[in-house]
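Handing you a structure now.
Every protein chain but one is kept in place in this view of the complex.
We just call them A and B in the order they show up, numbering each chain from 1.
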Amino acid sequence: IAWKGSPQFTQGGKAFKVKGRIQADAGFVSVPGGLDDRGLGFSSEMRRLRLGGEGSLARNLSYKLEFELSDNAVDLVDTFITYRNGPWQVQIGNQNAFWSLDELTGDTSGSVMERAAFTDAFNFERRLGLGMQYGKGPWIAQLGVFTDDPSSLANSSDGVNGGDENNSYSVDGRLVFAPRLGEIQLHLAGSAHWRRLGRLAEASTRYRQRPYAHGTNTRLIGTPAMNVEDETMYGAEMAAISGRWWGAAEYYHLAADRVGLPTVGFQGAYGEVGYFLTEGDSRGYKGGIFTTNAPAHPLDKDGPGSIQVALRYDWLDLNDRDIRGGTQNGYIAALVWSPIQYLRFNVNYALMRYNGAAALPSGERSYDANVVGTRFELDF
Amino acid sequence: IAWKGSPQFTQGGKAFKVKGRIQADAGFVSVPGGLDDRGLGFSSEMRRLRLGGEGSLARNLSYKLEFELSDNAVDLVDTFITYRNGPWQVQIGNQNAFWSLDELTGDTSGSVMERAAFTDAFNFERRLGLGMQYGKGPWIAQLGVFTDDPSSLANSSDGVNGGDENNSYSVDGRLVFAPRLGEIQLHLAGSAHWRRLGRLAEASTRYRQRPYAHGTNTRLIGTPAMNVEDETMYGAEMAAISGRWWGAAEYYHLAADRVGLPTVGFQGAYGEVGYFLTEGDSRGYKGGIFTTNAPAHPLDKDGPGSIQVALRYDWLDLNDRDIRGGTQNGYIAALVWSPIQYLRFNVNYALMRYNGAAALPSGERSYDANVVGTRFELDF
Partner (left out) sequence: IAWKGSPQFTQGGKAFKVKGRIQADAGFVSVPGGLDDRGLGFSSEMRRLRLGGEGSLARNLSYKLEFELSDNAVDLVDTFITYRNGPWQVQIGNQNAFWSLDELTGDTSGSVMERAAFTDAFNFERRLGLGMQYGKGPWIAQLGVFTDDPSSLANSSDGVNGGDENNSYSVDGRLVFAPRLGEIQLHLAGSAHWRRLGRLAEASTRYRQRPYAHGTNTRLIGTPAMNVEDETMYGAEMAAISGRWWGAAEYYHLAADRVGLPTVGFQGAYGEVGYFLTEGDSRGYKGGIFTTNAPAHPLDKDGPGSIQVALRYDWLDLNDRDIRGGTQNGYIAALVWSPIQYLRFNVNYALMRYNGAAALPSGERSYDANVVGTRFELDF
């Protein structure tokens, strides 16, 4: 019996552990002068609530099943079976489609409260499918085919949103090169994604983003609804960890093929640098993503826990050709205190600078929003 | 490994336990003569279904996460993290806002199947917030700030019911004095609550109550929809346990400040006396609320289990000024058989006497309803 927030039972190659997660947020988004939107200002919410289990049926055969209660609906998060054989891994079920480093890194392992603006704007999500992985030395190659997220597939309505009429699919790949150079863990990666929306081309597709905080449903920038038949995405990733320091940067480009209209391209990127104020602490890294290390001096051993600070610049550009979705430049400062493993407190400040955003009464489309976010999160 | 319905694993200061609850009801509400309401009569339902976990990350840091399936939706019940240090306790998350003794006592520890009429009528519920507690000797002082329940906060609709437009908050406090006088456990307490509804003042607020049984959705008494901007509540609590006997009584007053109209006040109260027919059994008490003791002679050790009977008078008055919500006087007799710890069977009878209730075809607003309720409940 090991202990990872909750007990992990093992017997031969078999294993089992109950999993859960609580994230509670309170935050504030300043209302840009004169904008009449009551969805801004103060908000609080349970950000993510998860319950599930993970285990192994045999030494090379593991599973995960996790429900999430968020936005008053129960959805599926990681829910799959994994088969490992030497350098090969095959995973069937609901899983991330080899997106960007920021999306793949767990939400309780992040450096800032909300992921890069392009990850939501480009609709990254878990999808039902088959993913394969080959890992050798510093290399990891990932390739998969996916349909759609389980809640879309289970939608029982008739028409374009009906789950049984959904015949979208995608092919997604990612290549990671992560050498260890002395004390430095390096991460270089690229990913490519192609999706045929099929029947969904008759539904409307939007690319848009909240002003950093999830507590508001307001989107100050976003494209109009479009009929998209294909999406092609490319991403480039770069990161490094050296002792208490780390840095990360990514760039993503999405090309949306519209039905009967020219293709439009949108893009986003972020760059981040971070540092642990507490000695002996550092960000973890494993399997091509950031992970969380236990605090070197946790509170229950009379230490301060771990304290990390990060600065991030986050950019999103939803303008191309006839589409004027607007642009967003975010400047984010983040503090994370983890008094003990599996428990973290976040305080974030973000200055969001908009161009071509939702118009103020004056007609002005370029303005700033100030965002303060706080979160406690617990994993077991 | 201890056993509390399901195994509780401990390792140093760490602990974990899966939690669940099943409550199934069948009951009958007699239709007052001539009232054409098909929601009365016989009903059966799964009253509460819960699944979750609780544990500790360290000796003074514990958590709880519990989902409830009821009324065909999944909601959150107790879901928080608790930090204890000497006499101090801080709790963040979804929790009860220091309501009345009857509301705070667990639903599988109650003496009757449904709580006092005022607890539903005044909309007691768990809310997202921060609660603090200080306990010393017979004293417990509790104080907290809360926003709203997680499902309201997560409502994604626009307008007054939108979760991101919800800026309500409350300050709630409770003071308990619970001395032990020889064989007698005494409980004296008072609580005070102030809530600013903010944006919700534009939504409609109603105070109403079912005819005791939860299986029906009919409310025979209730106020019309009102625009309330502030709520102020006071409650007084009194209880005593002496061997196989116990008694409890509470009074609650709610003042609702209406937008542009005079404040109205509503009130409720109950008094109860109970007795265990089985030797060696008694009601439990801990931390300012009733708890459940294991039967002294359980069925699996050839005993009868524990059998308790209780009589309760329950009063609710929703009349004030221009508001004629009606009044309800309930006379409740309850039998609870617990053959073994964590399993209980309830049989309740209630005579509900109404004044100013929903009108019969004859125009009569004063009449009686007879209610029979049965429940089995299991906790693990």
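By definition in this document, contacts are C-beta pairs under 8 Å (C-beta built on N, C-alpha and C of every residue); 3 or more make two chains touch, one makes a residue touch a chain.
Predicted model, so just to flag it, every value in this text is computed and none were measured.
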Identify the residue among B:15, B:35, B:51 or B:176 that touches the chain left out of the display. B:51
Touch criterion as defined above, residue of A:29, A:46, A:76 or A:189 at the omitted chain: A:76
Would you write out the residues of chain A that touch the absent chain, in ascending order? 9, 11, 13-14, 16, 18, 51-53, 55, 57-61, 63, 65, 67, 73-74, 76, 79-81, 92-94, 128, 147-148, 150-151, 153-156, 158, 162-167, 199
Write the list of chain B residues that the hidden chain touches. 1, 3, 5-7, 18, 20-22, 24, 26, 38-46, 49, 51, 67, 69-72, 74, 215-218, 298-300, 339-343, 376, 378, 380
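Quick note on the criterion: only the chains that are shown with their structure count from here on.
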As a quick test, compute the distance in whole Å between the mean CA positions of chain A and chain B. 39
